[in-house]
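As you look at this complex, bear in mind that one protein chain is not there, while each of the others sits in place.
Read from first to last, the chains carry the letters A, B and C; within each, the first residue is number 1.
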Amino acid sequence: MVPRYARPAMSDIWTPESRFRIWFEIEAHATDALAELGVVPKEAAKAIWEKGAFEVERIDAIEAEVKHDVIAFLTNVAEHVGEPARFMHQGMTSSDVLDTCLAVQLARASDILLDDLDKLLEAIKRRALEHKLTPTIGRSHGIHAEPVTFGLKLAQAYAEFDRNRARLKAARADVATCAISGAVGTFANIDPRVEAHVAEKMGLTTEPVSTQVIPRDRHAMFFATLGVIASSIERLATEVRHLQRTEVLEAEEYFSPGQKGSSAMPHKRNPVLTENLTGLARMVRGYVTPALENVALWHERDISHSSVERFIGPDATITLDFALARLTSVIDKLVVYPARMQKNLDRMGGLVHSQRVLLALTQAGVSREDAYRLVQRNAMKVWESDGALSLMELLKADPDVTAALSPQEIEARFDLDYHLKHVDTIFARVFGD
Amino acid sequence: MVPRYARPAMSDIWTPESRFRIWFEIEAHATDALAELGVVPKEAAKAIWEKGAFEVERIDAIEAEVKHDVIAFLTNVAEHVGEPARFMHQGMTSSDVLDTCLAVQLARASDILLDDLDKLLEAIKRRALEHKLTPTIGRSHGIHAEPVTFGLKLAQAYAEFDRNRARLKAARADVATCAISGAVGTFANIDPRVEAHVAEKMGLTTEPVSTQVIPRDRHAMFFATLGVIASSIERLATEVRHLQRTEVLEAEEYFSPGQKGSSAMPHKRNPVLTENLTGLARMVRGYVTPALENVALWHERDISHSSVERFIGPDATITLDFALARLTSVIDKLVVYPARMQKNLDRMGGLVHSQRVLLALTQAGVSREDAYRLVQRNAMKVWESDGALSLMELLKADPDVTAALSPQEIEARFDLDYHLKHVDTIFARVFGD
Amino acid sequence: MVPRYARPAMSDIWTPESRFRIWFEIEAHATDALAELGVVPKEAAKAIWEKGAFEVERIDAIEAEVKHDVIAFLTNVAEHVGEPARFMHQGMTSSDVLDTCLAVQLARASDILLDDLDKLLEAIKRRALEHKLTPTIGRSHGIHAEPVTFGLKLAQAYAEFDRNRARLKAARADVATCAISGAVGTFANIDPRVEAHVAEKMGLTTEPVSTQVIPRDRHAMFFATLGVIASSIERLATEVRHLQRTEVLEAEEYFSPGQKGSSAMPHKRNPVLTENLTGLARMVRGYVTPALENVALWHERDISHSSVERFIGPDATITLDFALARLTSVIDKLVVYPARMQKNLDRMGGLVHSQRVLLALTQAGVSREDAYRLVQRNAMKVWESDGALSLMELLKADPDVTAALSPQEIEARFDLDYHLKHVDTIFARVFGD
Partner (left out) sequence: MVPRYARPAMSDIWTPESRFRIWFEIEAHATDALAELGVVPKEAAKAIWEKGAFEVERIDAIEAEVKHDVIAFLTNVAEHVGEPARFMHQGMTSSDVLDTCLAVQLARASDILLDDLDKLLEAIKRRALEHKLTPTIGRSHGIHAEPVTFGLKLAQAYAEFDRNRARLKAARADVATCAISGAVGTFANIDPRVEAHVAEKMGLTTEPVSTQVIPRDRHAMFFATLGVIASSIERLATEVRHLQRTEVLEAEEYFSPGQKGSSAMPHKRNPVLTENLTGLARMVRGYVTPALENVALWHERDISHSSVERFIGPDATITLDFALARLTSVIDKLVVYPARMQKNLDRMGGLVHSQRVLLALTQAGVSREDAYRLVQRNAMKVWESDGALSLMELLKADPDVTAALSPQEIEARFDLDYHLKHVDTIFARVFGD
């Protein structure tokens, strides 16, 4: 965890205090259920809730001796609860507590991330509607292709993050399970009803079949999903980085008054937020493979997954939370330059309309191969002039072209609105009516 | 693609013939829709279906010249269709064909993989029911813990692959979309109804908003899901490898009469199939990161994803198909040794029952800490004797223990059936009633 | 392996024919050494060289029955050699043949890759010298910074690939070892002198201590090194992609006369080669993690590495060979536009000289903070004018600036040559004198 890339609400989920508090709740709820089943005295369960407490430092001190975190925790709680503490953890195994706690933490982290996605979607939608009909050049291979609108670019981003929202909801459901099933998952020493009770109280579903642990394919799917979301962040961040290039400059990250772009070059305004997001995406992606490698635990469990999760549990969720919030802010405050978009659109001498002429020629009876050659030979001249020549004028002066199309027919193909006629259709698909 | 790890049905999806056939269908259906809309003559659409054909070698030859695969394909088809061919591909862009084709291929691949998973689930279920009550030792950290049944191990595998089935269905839906939206996704030169028609005919849904391409977060999620499934394969394969170890030998891959385990050591019978599956899982996982890196294409698209997909499209699906089928065969024919399982269960001098004694002591009023110490000091003696001593006998001879528990109460804790009483519950959860 | 990304010389290394030929040589050399040591008859060794032969199809057929590739190979060779064949493979284990063969293949692949790197270095050097003093804007964050030369960009690429060359040589040495040490590496049934003889004949060093296999940390290091080289390819490819952007267009991939950039847009000339290289780099990087996962084989070996290597051995080397050759061709034929570079340099109204003014102000006694503010406030006006205003003129009109610097002193800071004065120094460092 890198403090500068962390926000408090998400970080709080992963503090020792939070973890031990969740452990305590799991143990106390489990004892309630055991009491209800008559396995332990009801007064013991009551005493645990009433007197139960812990101190992080004390737990650490005990763990240094016994080298087992859950035993250290139980010992510390027993120091507060006294004699009834011996009824805690009856028939449970450490992983019952640890894995159910991780499920609670990941579910809470998911809720924050889902909220982050909602805010991002809201920001993207607002800007998309604002620029629904702002014309800009569409580019494939970094090369001008045909006109789109800036709103369409954002509509695509909206649809992508909306898919990510659905994926994250599925991933949340995958990890939000509770296992209180004992040393090897057989419920030998604990009734399955205890699991059901704890699950309900902690907002989880019950794990149908656990070994000593909750199976790690669930967590692998969760972290893989975060990796996909991070990749989508990289995509939108890369778009902004491209748009802010000096030669393009169609949009720019907000640059606050006190900000300095470069210690050496006072003229610089750099897309540092989106470059930063590109790097953060690499990190969140980097956690996917360790999570996948965690699946193949030996037999009923080995503990190799644990150290991995101590890293990636906090690091992946905290980093993604930060990245989503930063991206939301970037989109929210993005400075958009429609005039520059238009200028860039115009700079190619009309080449962006080449396809329409091609189609018009084929519809006028020219073979596709011939039409392609006719358009290409004029287009290449415009290309080499860096937009100084006009494709429309060259076509009108090409007798092989005018043999098929009249000047008026040629001119009619150089119409920007033609490209925008289905923007409504697409917006309706993405945002609903 | 490594031929020895490929099966024909899946490989066929990825041949040039299959790809060009799908291209042809997409183009022909699109022309149908264009004809229906009155954009092109109905006879042209009819001629394409009737005379349309292609030859892989011819396409390759043309591509060598024009350096563009779709143009090469169209040129070759036009050689068969003649003049009406100029109405093909009207207003479409190459990616409309390529991406929709990839969607068809991944959907078909998914169907095979889903079928593979069904067969695997069936095999696991059959063996799980067969060994529902076959006792075996449960192990955590590779160390004997408490008894489970071999059926429970398989029930866990069943539940895991059943989750994978659901994930794959979701991933299939994610990639099975059709985009026929033109050069930059604006439908400038093609009516959205063409897309709807092609989607329906090819068994896909329509892509709500595409750029020049279908967004690659969809494919990233697909390949990430394959990576999770591969990790589950590794888990079950690793279980078999462990069980076949010389010292454990509780189960063994089927070893056919003509087979040789080692060129040098005639006595060897090695778990080579599951070791192989472990390696194949590494490969399928290795394709996840390139798929994630494919998401952040530049602007409305760059073509960097294409070479990646030429590798991982076939390699990930063909390898996973092979691996699932191989795992199914391993499980199906797995030689299980219940007698050896029982022998291993017994080899620890009753240590596997230590928790029950611990619980009995605490229920008899001994503090958890004292109870743990009492059991541990006897357990360690048994441990060091390598099972020659009996925990039950030692406990009955320990006055601190017998102060709390009578010999009969101690003996009652060494009961195997006690551990199996909830097997029915778990099986009902996993397989239904 | 994807045929379109494969070149014959590298592919040939990985054919069954090549592999079996290497196996044959290893076995025959080993038998020579055994004969020399008096373990087997000299006539047998001679007979093996004279009559030894194999057929790929026959080996496949035998393997289908015995399920062991080396046994199948030996059986087939024995069919040609006859009775003396029983002296082959004496005291050896399959991995002695397989691992030593892989070492030979990787060494040969390295030699091709080293040659590829030499050719790439040569092309980069030629173009670097050609454009040693071609001014172009240096960019950080995609934003104009200060002038560099196009030759300097290439000099950096040269230095980077020169480091990669050294890394690959080290990696080659790491994998080029021979192990003929028997079933578990103890030389129980084979004299270490056999290993020494085979190593020498096959151009390898001897493995100091093997288990059943050559340790896989060697191969992990090898494939990790290929991953680094691939990343450098991506870097240079990305540079070209950026330079070819419509708005930048400072350089362009060579576009052959018959080529078509887009099936729909006849005006397109796309950087498809370098985009392709970006994708290929992702693949070669994707093979690193499986290679790392191969290291932790169980005990004296398990065979999980084998399937991984059947993929990545060919795929990583063939793909990297292709990519290096393609990159060499891209650099070799790159169309460079110095006039456009100059035009881009000039488009920012002199902002690229802002740092020099800043330094001049501080040297004239203005505090760094004040100097930064003075320059920034004028620079921002130029920035917002999209280069219509001139930084030099604005500074000359700013009394707070002219209080410290005379107009002549200001003008002197807007000198391009100032930035190029150490190009010789850097070229001497990179290319020698």
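To be clear about the criterion, contacts are C-beta pairs under 8 Å (C-beta built on N, C-alpha and C of every residue); 3 or more make two chains touch, one makes a residue touch a chain.
Everything quoted here is computed from the prediction, not taken from an experiment.
Peer 1: Among A:94, A:110, A:156 or A:317, which residue is in contact with the omitted chain in the full complex?
Peer 2: Only one of A:94, A:110, A:156 or A:317 touches the chain omitted from view, namely A:94.
Peer 1: With the missing chain put back, one of B:19, B:139 or B:305 would touch it. Which one?
Peer 2: In the full complex, the listed residue that touches the missing chain is B:139.
Peer 1: Please identify which residue in B:171, B:199, B:251 or B:358 touches the non-displayed chain.
Peer 2: B:358
Peer 1: Given that one chain is not shown, which residue among C:155, C:251 or C:345 touches it?
Peer 2: Touching the chain that is not displayed is residue C:155.
Peer 1: So that we can see where the missing chain sits, which residues of chain C does it touch?
Peer 2: Interface residues of chain C facing the absent chain: 74-75, 78, 83, 85-87, 89-91, 138-142, 145-148, 152, 155-156, 159-160, 163-164, 167, 170, 174, 182-189, 192, 208-212, 215, 217-218, 220-221, 224-225, 227-228, 230-232, 234-235, 237-239, 242, 278, 281, 285, 288-289, 292-293, 295-303, 355-356, 359, 362, 367-369, 418-423, 425-426, 429-430.
Peer 1: In the complete complex, the non-displayed chain touches which residues of chain B?
Peer 2: Output for chain B: 137, 139-146, 241-242, 244-249, 260-262, 264-272, 275, 289, 293, 340, 344, 347-348, 351-352, 354-355, 358, 372, 375-376, 379-380, 382-383, 386, 391.
Peer 1: Name every residue on chain A in touch with the hidden partner chain.
Peer 2: Residues 1-2, 4-5, 65-68, 70-71, 74, 89, 91-94, 182-183, 189, 241, 256, 258-265, 270, 272, 275-276, 278-280, 282-283, 285-287, 289-290, 293-294, 298, 302-308, 310-312, 315 of chain A touch the chain that is not shown.
Heads up, the rule we're going with is that only the chains that are shown with their structure count from here on.
Peer 1: As a test of understanding: of all chains, whose mean C-alpha position lies farthest from that of chain A?
Peer 2: Comparing chain centres, C lies farthest from chain A.
Peer 1: Taking each chain's centre as the mean of its CA atoms, how far is chain A from chain B in angstrom?
Peer 2: 24
Peer 1: Could you grab the centroid distance between chain B and chain C? Build each centroid from C-alpha atoms only and quote it in angstrom.
Peer 2: Chain centroid spacing, chain B to chain C, equals 32 Å.
Peer 1: At which residue positions does chain C touch at least two other chains?
Peer 2: 241, 260-262, 264-265, 270, 272, 275, 289, 293
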